[in-house]
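Working notes, beginning with the structure itself.
For this view, one protein chain was removed and the others were kept in their places.
Up next is chain A:
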Amino acid sequence: MSDEEKGDANNEYLAQIYQRKECILWGSIYATNLIDLENRLAGICDPGCTPFHEHEMSFSLKTTQTPDVTLRLRRKFHTETTSSNQWRFRYVGRPEPDPNCPVVVRKVIDSVAHSQNMMEFVKTLGLRLDYEYMAKGKVWTCGAIKIVVSSLKRTKQPGKYEVENLEKMSDSYLIELSVTINDSVDYHPIAKQLKAFSSQLSPLVELQKVEYWVK
């Protein structure tokens, strides 16, 4: 077996572990109505929720060939010390072109990384920052379904993350409903389940398949 074949076999093995399919829907709710949604979620989801406050940076590998490859990096956000060296890399693939599927289905690869100089490291990879935001919110689960409710903030000055430099992006909270499944599994039954679950949050939130790739 040549080195190239060995490399491909190795990548296939790793893909079984790390490459997943994500079924996802989005919606939003005014901050004033958030409490109603939280009560609804507390009633139908698994007991308890997990609060989080994270900093997401979206990078692209810009080359002369198109399209750009986008990677998202996330870490825990603290306004006091922004020095968490633990990051999560996420590659999000192009959505499946399936007009009959009620949700967005896309390939994702997650990887946890640790670096004392992550910004220099991503520069080494040729990645350039497109945008960044801070997300603060809560995560609920209902079996395999993950419900993320968060408010987004951006910094007025890139690189400065003190409280006075942060501003809200909107008066609404972003709602994300997602399930990740094994890449080889048929996603249609899961997509239907996710759509059915989303109808339980209606009329508080109307979750939609946002076709963000259509310009």
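By definition in this document, a contact is a pair of C-beta atoms (placed from the backbone, for glycine too) under 8 Å apart; a residue touches a chain by one contact, two chains touch by 3 or more; residues count from 1.
By our rule, contacts and distances are computed from a predicted model.
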{"item": "Absent chain [UniProt protein name; select from \"Two pore potassium channel protein sup-9\", \"Vacuolar fusion protein MON1 homolog\", \"Mediator of RNA polymerase II transcription subunit 20\" or \"Elongin-C\"]", "value": "\"Mediator of RNA polymerase II transcription subunit 20\""}
{"item": "Given A:Y30, A:F121 or A:W213, the one touching the chain that is not displayed", "value": "A:F121"}
{"item": "Hidden-chain contact residue, picked from the options A:E96, A:D110 or A:E176", "value": "A:D110"}
{"item": "Contact residue for the chain not shown (choose from A:C49, A:V69 or A:C101)", "value": "A:V69"}
{"item": "Positions on chain A where the hidden chain makes contact", "value": "3-4, 7, 10-11, 14-15, 17-19, 61, 63-65, 69, 71, 89, 91, 109-118, 120-121, 123-126"}
